[in-house]
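A protein chain is absent from this complex, but the other protein chains hold their places.
Showing chain A:
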Amino acid sequence: MQIGKSILTGALALAGGAVLAGQVFAANGLATGDTSTKRIAFSNSYAGNSFRQIMIKDFERMAQKAVDEGKIAGFTTVSANNNVTEQAGQIQNLILQGYDAIIVLAGSDTALNGAIKEACGAGITVVAFASGVTEPCVHTVDYNLDSYAKAELDFVQSKLGYGPANILEIRGMAGDGFDKRLHEGVVKAMAEHPNYKSVGEVYGQWTGTVAQKEVAGILPSLKKVDAVLTQGGDGYGAMQAFKAAGRDIPIIIMGNRQDELQAWKDQHIATGYETFSLGATPSVSQVAFWTAQQILAGKKVPDFVEVPLLEVHQADLDAWLKVVPEGGVLDADYDQKIVGQIIDANIAGTELPSVAAPN
């Protein structure tokens, strides 16, 4: 019972400290409050695919660097096996272990609310990322799929002007949440371009082979395609389908996969073909990490922090292609400085900073 009381006092002291820090936050740039004694944990819902494995490694590499530089005292990663009750239990353990901040990749938008509320109640900073946790005490770090769709159409417009143009949309999987949100973004962005006509939609399941089959199936019914909107993983297959049918290759937006970037480069060498590639990166865990660190350091951070998508333009294609692993997805580190800029751009409502291409 006495220990319980001392925890309570500790939590109160912590909350008091946070209030004090809040009064001296840096209005702009990085907050410099001392976080060298703070520890940050990563609660991950699932570790069983390569994207998540890279995401964990990205977090651990960046957190280790922060420890080495004396910016934080320690970190940990716990993964649940796609089981939300297990993840809720793990978050409760992290509270007991006295972590100062928890970044959460939630297996459910609602089922962790109880545990997250308990963490917030204990004075812990909770940053949810790449998931739509509904508990209001969290800060959310995520991509905006409306921006994804808008960036695709903005590039098409930069090449084709205001049209008229025929647009083919390759979607992900029927009934999937990511597919639904990205498609809604496409519908919104298409409304801005009245001369663009959507001539077809196929489901490519973010997989080259599936996309190739589906695009090959719809091509005979289409007269002319000027641009293909994609969701990532499907661009290479789409290009193969156009080639096999002997059709002119339209603008196919790529999704940062190695095969897509390579096909783009080959086509560029052969015909001067130009396109554009964008996508989410596993290193979004690093953005969540630094956001948590910045909150602990006293920076005022909005409830929603939009993360910029990683964009590849023609000029940087070769540089990116050198760093993307064979058969993998493009990834890039987010250091403390750029995350500070991302947060500031979110506060000011200005354009998000883009990740610079490697040298």
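Here, contacts are C-beta pairs under 8 Å (C-beta built on N, C-alpha and C of every residue); 3 or more make two chains touch, one makes a residue touch a chain; residues count from 1.
The definition used in the following text is that contacts and distances are computed from a predicted model.
For the omitted chain of this complex, the UniProt record lists the protein as "Monosaccharide ABC transporter membrane protein (CUT2 family)", which is one of "Peptidoglycan-associated lipoprotein", "Tol-Pal system protein TolB", "Monosaccharide ABC transporter membrane protein (CUT2 family)" or "Phosphoribosylglycinamide formyltransferase 2".
Summary of contacts with the chain left out: across A:Ala31, A:Ile72, A:Ile95 or A:Leu278, the touching residue is A:Ile95. Only one of A:Val84, A:Val199, A:Leu222 or A:Ile249 touches the chain withheld from this view, namely A:Val84. When the omitted chain is restored, the residue from A:Gly29, A:Gly70 or A:Gly114 that touches it is A:Gly114. Summarising the interface, chain A meets the missing chain with residues 1-4, 7-8, 44, 47, 56, 76-79, 81, 83-86, 88-90, 92-98, 108-115, 117-118, 134.
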